[in-house]
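So, subunit A:
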Amino acid sequence: STEEEKTEVDDVIDVVWYPNESGEDLKSSRDEIGKVIADATGKEVEHHLTTDYAIAIETLVNNNADIAFMGAQGYIEANENNDAVQPIVVPTGPSGTLDDAVYHSWLAVNVDDQENYKQDGEYSLDTIADKKFSFVSNSSTSGFKVPSAGILSHFTEQEEYKDLTEEDLMEGGPLFSQVLFGNSHQGSAVNLLDGNADVAAFCDTCVENYVEVAEGEENEVGSIYKVKDDAEQPFNKVAGKEFTLMSVTPVLNAPFAANMDTLGEEDFKKLQEALTSDEVASNEGIFVPEDAEQSALFFKTDKERFAPAEDDWFDPIRELQ
Partner candidate 1 sequence: MALLQIARLSKSYDNETKVLKDISFSVKAGEFVSIIGPSGAGKSTLLRCVNQMVPISSGEVIFDNAPVTQLKKRALRQLRTNIGMVFQHYNLVPRLTVIENVLHGRLGYKTTLQGIMSRFTEKEKEQAFYLLRKLGIEEHAYKRCDQLSGGQQQRVGIARALIQGPKLVLCDEPIASLDPNSSKIIMDHLKSITSELGITCLVNLHQVEVAQQYSDRIIGLNQGEVVFDGTNYQLTEEKTNRIYGTEMRELITV
Partner candidate 2 sequence: MSEKVMQKRKWQMTIALIIIIAITYLSAAITKFNFIDGLVAFPEAIGWMFSNLLITQESLEKLPTILDKLVETIFMSIAATTTAAVVSIFLGIMGSKTTSINGFLSTFARFIASVSRNIPVVAWALILLLSFGQNSLTGYLALFVGTVGFLTRAFIESIDEASHSAVEALTATGATYFHIVNKAVIPQSLPQMISWILFMIETNIRSATLVGILTGTGIGYTFDMYYKSMNYNVVALVTFSIVIAVIIIELMSNYIRKVIM
């Protein structure tokens, strides 16, 4: 019964951001999005930054926020707990469609010890046993869900690890000597680069502001990335360090999700319309040109824009569970 009392549509739109997007460097991106929302609905927008995935997700689930920019995994959890949570839009890939609306979950190791992770010249997951591993957060799609699913399916085939569970991966347990959580993709990457972890999981887009390809192609196993010399914090203390990718898995792009009960059908429509407009697609404050100095949520390499998405678009991630 309490549900019903609270599910009124009010005239403030609360937007929740994950820790990854809560940094000061993304403020201009956040504000730009906020402006679009405000213009489309004529309502006031309040941003809520978080230190924690779970809080962000639950806030949306419990009708305490209207909109969240959340990972696919977070969206699925939110949707499971509250049907009213639905995707509004997803940023597309360079093609301008949802077909390549993916980013990549990496398993990375430091260049200097790359040989330790190869068997017969090929990278092999077997080598990560008993290593110090860094995830992002256990509600992260590309920083936990996707890599842990891969690791689990690999190891549970072996006799020694056949009882391995997702929780074992969170706690260290039989597989890893220690498990760290960076609490953000940036944090996980830094865990690797400053030597606290041997192997780290994080995603490409979250660190693209700080690193550049030094060798090989983007998003290809074996490619070497180097931290830019003038990288913003937290990467400034590991500037110039290099890592290489031992595994690359494509992950569905993160949606802007709405709580239909608190946002209301009307505003949902307005928002979807506004966000998918060409105007937004060409807004350089939101889709920042690739060569720009500044950090941003989304970059324009080709025809990137927002596209409406349906709930079942996320089924591939659901199936990972």
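Rule of thumb we're sticking to: contacts are C-beta pairs under 8 Å (C-beta built on N, C-alpha and C of every residue); 3 or more make two chains touch, one makes a residue touch a chain; residues count from 1.
How were these picked? Simply put, all candidates are chains of the complex that A comes from, given by their letters.
Everything numeric here is computed off the predicted structure, so don't read it as measured data.
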Neighbour chain for subunit A in the complex, from 1 or 2, resolves to option 2
Listed in rising order, subunit A residues that touch candidate 2 in their complex are 2, 5-6, 52-54, 57-58, 62, 77, 81, 137-139, 170-171, 178, 180-181, 196
